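A single protein chain has been omitted from the complex, and every remaining protein chain is retained in its original position.
We just call them A and B in the order they show up, numbering each chain from 1.
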Amino acid sequence: MVDKSILEIHKALENGTITSAELVNESLNKSREVQEKYNAFVSIIADAKGTDVTDSLVSGIPFGVKDNFSTKDILTTGSSNTLNNYVPIFNATAVGKLLNAGAVITNKTVLDEFGLGGTGTTGHTGVVKNPWDITRMCAGSSAGSACAVAAGVYPFALGSDTGDSVRKPAAYCGIVGYKPTYGMISRFGLFPFASSLDTVGVLTRNVEDAAIVTDVMKGKDSHDMTTWDSSNMHLKNALTGDVKGKKLFYIKELCDINNYNNPSKELVEHLENFHKTLWLCKELGIEVSGESIDQEILNAIGSVYVVISCAEATSNLSNLTGIIYGPRSDKKNINDMMIDYRTEGFSPLIKRRLVIGSYVLQKENQERYFKNAQKLRRLIVNLMKEFFEKYDGLILPVSCGSAKLLDGSIDKVSREAMALEDHLQIGNFGGFPSITIPNGFVNDLPVGVNITGNCYDDENVLNLAYALESKMPCKNQIAKEAN
Amino acid sequence: MKKQIAVIGLEMHCEMKSNSKVFSSAANSYNETPNSNIQLLDMAFPGTLPVVNKKCVKDALKVSLALNCSQPEYMYFDRKNYYYPDLPKGYQITQMDSPVGVNGKIEIEVNDKLIPVLIHDVHLEEDTASLDHYFDTSTIDYNRCGVPLLELVTEPCLHSAEEAVAFINHIIQMYRYMDVSDADTKRGQVRCDVNVSIMDEDAKDFGTRVEVKNVNSISGVQDVINYEIKRQTELKEQGRYSEVEQETRRWNEETMSTIRMRSKVDAIDYKYFVEPNIPKYRITKEWLSEIKSEIPKLHLERKYNYIESLGLSSYDAGVLVKNKDISDYFEECVKIGIDAKMASNWITTSIMGYLNNEEIDIKDFYINPKRLKDLIDAINSGVISNKQAKEIFNKVLETKKEVKDFLSSDNAQISDADTLISLIDNILGNNKAQIDDYHNGKTNLFDYFVGQVMKETRGKANPVLTKEILNKKLNS
Partner (left out) sequence: MSKFTKEMVDSYANKLLFNLTGEENQMVLDEFEVIDKTIDLINKIDGIDKLEPMTHALDDFVVDLRDDISEESIELKDVLRNAGATEGREIEVPKVVE
């Protein structure tokens, strides 16, 4: 039953055909299975208990929490050895709201250490494997959450999205990944990676579930100054499926196969599949047009992201010194103690990113790197906002194809600026609502399509995705190998 | 060697007054029990975020306005990144790019002369945790972590320890007047970084600037400046001025000397950048004018007013304005009609004496301006003598009664002429021999008769009237 949609499960709970305790048990059993096969969890909450069923659609239903959300009395590691023994004394706001609504945490999911990675391979508990093909990655950083939702452990799991950390793993795992407008869901209790980009998101198997869960989590929070009042927004109610006359655009440079030198067969198929999806949009009555963006700007997206996110991360991870929390080194000199703790605790990838972040923030470099990246960020956001005056959203294929192989994958700044891999980061630059839904298969592996809209226009964006989802057979799909 | 002038700049940090800390809702109150004023952010638990305290911003703006600074249209905060065990987040939230105030100017009084002081900026930031050191360990108390700090940075425009001290005292007074800080130096609420350089009297360019960090007392600031001027001047005299380096030093109170901490080359790069968790906050003109209207008249303005309009001496005016509550009390006295000099005399002697002895605040002082007026009115109308007034002053304080309760026939001065005349007639009738002696030239017997009247009335006879009547009776 936990592999069904929230509404189906809620109905079953109300009818009494299943109890919350049974659901929790089922989710825990599946968790153990999934852990065995794909290594998706930092911890499984073996003593999780069922709850009462109430009017809240999520009541009694198990869910997963990415291990960078603070959970009271539950180990929370950020998938890092620097916090491998940290037991928080408070709940993240997003988690607290779901618990208050009666949802039940059954596991904490693996991420790339503190979210700084896109492969799901850098967590301190090891590599997360793709449930469709264990030789492939889930992408990241919300790897464990995407894996578990795709494998049917529960109908939803929390993720966080700084560049594409919810939306890319969703594509690789054949599920829905939604990043709302920045500040719609409180970040209080979310371990920070890059504060001006970090967004709480959710992974589900259909758009409606994403709307339901976000309706529970959203809202102004007195602990997060960047949250805003969304009480007049009802995402689930906005899902009418009526999208006639809506307008979407795609970026020609990214979607035209003729723009690529020696494209792989996979990329060819991926873009063909994307253009089929555009046809479906048109069938729904959506107007779709291609727009042009300067290739140089597109090529720079990845660098803007690396510079800004690494810079903020350098500062955000400075609280990790092993004094107040974390496994302390036994060095007798305070400086050695902190150095030992950080040298042992951080993975090589993080260290590299922190050095980059520190470099671009140095007084003598800040103007050239950090400030210029922030300026280009604004230029890109301004550009998008102009488009959003004409269009309801931007539609683009996610990534260059399906999930990449685990071997041969190195998560470092790529030599070739691969705008197709990076464009989801635009969503974080502008705080835009952005949702990935599965739109078919390439090489028998799922691929995704993304719709991104203007700030505060989440209802519209979700409704577009909801309508499009109904035209495709991927809704509620469970990873094949897991079946 | 040419005459040298010292050039001094100050960075003055002061803990502000508020119920809660600047970015967390933990109590901002001095607490001796370690780790008893803590919220999650104060220990930088992962995922915690700063939430700006409105009162702190308001008070900081108040100071900014009082320093005649300009205020930004949008205020925001920056992170100052460095590692130290007393800084849990690994960065301090402060203001670099858009502080609450820049380019201010005020006048301060040094030796009864006004001198201008230029303010570079004033900004709002947070204090660190406090460390206690033991043999081979240190312990960390996070109570102070996140306490609001106001940092005021002057231009290098002061020229002596005396000026610097006067400036610090002026600012402390200002903060207290505006009630934004207790500025209690004994509790370490005021800390200064001091920049000192020397230059030839007629030189255009400043000399090499030495910064002395974290000086915790006003006398410390004075000692540091005098020490550095002497050290730098001596080196210059010896032709070794190149040994004065642009560096950071610290003050050692035991040896009364400054010690090198690090040179400019090793200066920490704090990698400042805008704090993304605190949105840019628009400071409206309306809010600014509301805040401005709440700034009370400050001590220096009051002092000159007392001297020029109320005719007080510079000394008395200075004493009265030292404490805003006392100054407020004085102004209330004047407002309800007490003569300014009389009020000043009473306040600076009897009242302040009493307050000091009893260690109480003038706000809690039983004799409010209204009661003081009752007392002074009684003196002025001749009902009581000054001496009696002092007695009644004490009795009122003892019994918490009203002044009029001690002006009854039993206790009050006898100023009724008829009563005194019959009393004096009676006394003269019983002292015929002395009257004769008086008329025969023993004029000093006059005082004897006064004494007799006083004895009879137990000191309550109006002395002026008594003398007048006696004079008439004896000499006419």
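What we mean here is this: a residue touches a chain if its C-beta (ideal position, glycine included) is under 8 Å from a C-beta of that chain, and two chains touch if they have at least 3 such contacts.
Since the structure is predicted, the reported quantities are computational estimates derived from the model, not experimental observations.
Only one of the listed residues, B:18, B:154 or B:385, touches the absent chain: B:18. The missing chain, though absent from the display, is touched by one residue of B:207, B:276 or B:369; that residue is B:276.
Checked against the hidden chain, the listed residues A:1, A:53, A:238 or A:381 yield one contact partner: A:381.
Only one of A:69, A:156, A:182 or A:441 touches the chain withheld from this view, namely A:182. Panel shows chain A; residues 85-87, 89, 182-183, 196-197, 222, 225-226, 228-229, 294, 296-297, 299-300, 302-304, 306-307, 314, 321-328, 331-335, 337-339, 342-343, 346, 348, 351-352, 354-356, 358-360, 368-369, 371-379, 381-382, 412-415, 417, 428-431, 455 of it touch the chain omitted from the view.
Residues of chain B in contact with the chain left out of this view: 18-21, 25-29, 33-40, 43, 51-57, 76, 83-86, 131-142, 250, 269, 273-274, 276, 279-282.
To be clear about the criterion, only the chains that are shown with their structure count from here on.
Centres computed as Cα averages put chain A at a distance of 56 Å from chain B. Interface residues of chain B facing chain A in the complex, by the touch rule stated above, are 40, 43-52, 79, 81, 83, 85, 88-91, 136, 138, 140, 269, 271, 273, 276-279.
The touching residues of chain A, counted against chain B in their complex, run 69-70, 76, 78, 83, 86, 88-90, 92, 187-192, 194-196, 222-226, 311-312, 314-315, 317-321, 323-325, 332, 334, 338, 358, 361-363, 366, 370.
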